[in-house]
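Shown here: the complex without one of its protein chains, the others still in place.
Presenting subunit A:
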Amino acid sequence: MHIPENYLSPSTCAVMAAAMVSVWTYSVKKVKEEIPKVKMPLLGIGAAFSFLGMMFNIPLPGGTTGHAVGGTLIAILTGSPSAGCIAVTIALLIQALLFGDGGILAFGANCFNMAFILPFLGFAIYKLIWEKTGKRKLAAGIGSYIGINAAAFCAAIEFGIQPLLFTDAAGKALYCPYPLTISIPAMMIGHLTLFGIAEIVLTTAILAFVEKISPETLEEKPAQSAFKPLYILMAVLIIFTPLGLLASGTAWGEWGVEEMASLVSNGKALGYTPAGMEKGFSLASLFPDYSMAGMPEWIGYILSAVVGVAIIVIFFKLLAGSKKDKIDFSKGQSV
């Protein structure tokens, strides 16, 4: 699921990275609060563990093997999806920087899929099912399966919107050439079957092992990470934002073609400046106010998702900030 360089347009990468910045800020803060400093080294070592976990080839029925991401597992083991987010982010950073696996520009997008959607949604579902049924392994299995598939779905959408949004004057795709009709099945078939199963195997098998060998490890998770339904809402909303694009697919697609045609006909006079790439890049990240006026529909969709996330994150940060004094005090006591 590692998106390589140059498959996404730089503007898409910028939007995803901007979304991730707020998630990272939130996660770092949350981790500082949730995880006592006794466990700070665990973050790094947990990241090392998740990195190594990706190296293992899980045997699957039919003689094939697959490797899992394990974001949900880290979230469950540490009891905090924020820790899972940071651990997977760092594993991804090392892969991108040192092993050339996944692009540097696409780092934001990769993190959005695998370090945000995957652990947060996976953990939310795990928590929900576990609380309802009391079956930890079942909950973990379902959570991780849905988590990885949601992540793959996001990646498929990121791929699929490229040829719709970014074309040259002749209407040829500039980046990933496959539309949603190809990218979604291509990504989802693999993940619904092989990689999804690999993720379930990884998560439940290790959870079962840890549960058996040292059950106390799982119990000592911080109590305050209890999940608000708001989290789930947030995750679901983000997934459904691009779905909104899909739902109005025909209308939106037609509009896109018409718009493109008019662009080209105007383009004789204007030149090909409105390719929208650099423009989109600066609009989305640098001048949000300016871009609100007369922006194309697709920026609106993505931007509103990003803004929505940002507002929720700010809300949570403020909420956490109001409690901060108390927590800091108790931390000071435990020195």
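Here is the rule we go by: contacts are C-beta pairs under 8 Å (C-beta built on N, C-alpha and C of every residue); 3 or more make two chains touch, one makes a residue touch a chain; residues count from 1.
Convention: contacts and distances are computed from a predicted model.
The complex includes a chain that is not drawn, and of the options "Gluconate 2-dehydrogenase subunit 3 family protein", "Spore germination protein KA", "ATP-binding cassette domain-containing protein" or "Cobalt transport protein" the UniProt name matching it is "Cobalt transport protein".
Residue in contact with the omitted chain (choice from A:19, A:139 or A:206): A:206. Panel shows subunit A; residues 4-7, 9-10, 13, 24, 28, 31-32, 37-49, 51-53, 55-59, 63, 65, 77, 86, 90-91, 93-94, 96-100, 103-105, 168, 172-175, 177-178, 201-202, 205-206, 208-210, 213-214, 217, 271-273, 275, 277-278, 331, 335 of it touch the chain omitted from the view.
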